[in-house]
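For subunit A:
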Amino acid sequence: MSSMFPLIVSGAEARRRGNRLIGPIDLQLEGKGATVVVGPNGSGKTTLLNLLHGTVRLARGHVQWQVNTEDARRMQSFVFQRPVMLRRSVIDNLAYPLVIRGQSARTAREAAASWAERIGLSAMKDRSATSLSGGEQQKLALARALITEPVVLFLDEPSASLDGRATRDIENLLLEQKAAGTRIIMSTHDMGQAKRLADDVVFLCNGHVAEKTSAAEFFAQPATLQAQAFLNGDIVE
Partner candidate 1 sequence: MRLLATILLVLWPSVSLAENTMRMAVTTSFHNSGLADVLLPEIQNDLGLEVQLLIVGTGQAIKLGQAGDVDAILVHSRAAEEAFVAEGYGTHRREVMYNDFVIIGPAADPASVAGVETVTEALQRVAEAEAIFVSRGDDSGTHRKELSLWSSADLDVEAFGPHYRAVGAGMGAALNTAADMNAYILSDRASWLNFGNKADLALLFAGDPVLFNQYSFLPVNAELHPHVNAEAVAALEAWLTGPRAAELINSYTIDGETLFVFNATSED
Partner candidate 2 sequence: MVDLWDGLVQAVWLMASLDAELADIAARSLYVTLTALVVACALAFPLAAYLAVRRFRARRTIIAILNALMGLPPVVVGLIVYLLLSRSGPFGVLGLLFTPTAMIIAQVLIMVPLIASIAHQSLRDLWQEYHDLLISMNVTQGQKLRTLLWDARRALLTAALAGFGRGIGEVGAIMIVGGNIDNVTRVLTTAIALETGKGEFALALALGFILIGLTIAVNLLIHWLGQTEREGRW
């Protein structure tokens, strides 16, 4: 399954209107566990995830999977900080990724129904997705991302605006997925969440990878001054 790894990023840069957003980034990710990207606001976490996912254009360098780009895209899903709800019912939102991959409406809806059950939304499966609460929407977005059984799941601060209960639901789902072998690459600003989920940590500062290390090591004794300051809660520029 994990034949698409290792993911090798070399000299990658993203630019907007000539200004460098992040990079150059050199990074190698192996095919197991959960990688959590942390760093101060504006350090480029979202851009990095999008760069890896292929939805931000590379200005320079390479992001190299071990399979061709099209297959790589099919094996990935992405969950946004603010969930994007299609203006359809809950069940149609869940079924959508399968339908666009050419599955029949019936099989897609069957899979969608079982996922709705799993995330506790079966009672609402015919309601408009846009009428759900923030927590429900994010759970729906996560289930919609998982329904295609991705090898890699990207999440960009998935519980940034959620309450404790919804956050716990999301985290439990992620832990289950991790146990089942899904590769998780996510960003968060919640250090508690990072500790609960991360196997290894990428610490991003000013668009550069300042540290990439195991989670245990990062939280116990960060190597860089910036990381120490960041973990202490100081303002890092």
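Basis for inclusion: all candidates are chains of the complex that A comes from, given by their letters.
One rule holds in what follows: a residue touches a chain if its C-beta (ideal position, glycine included) is under 8 Å from a C-beta of that chain, and two chains touch if they have at least 3 such contacts; residues count from 1.
From a predicted model like this one, the values you see are computed outputs, not experimental measurements.
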| item | value |
| --- | --- |
| Neighbour of subunit A by the touch rule, complex-wide, chosen among 1 or 2 | 2 |
| Subunit A - residues contacting candidate 2, complex | 53, 55, 73-74, 77-78, 80, 84, 86-89, 96-97, 100, 126-128 |
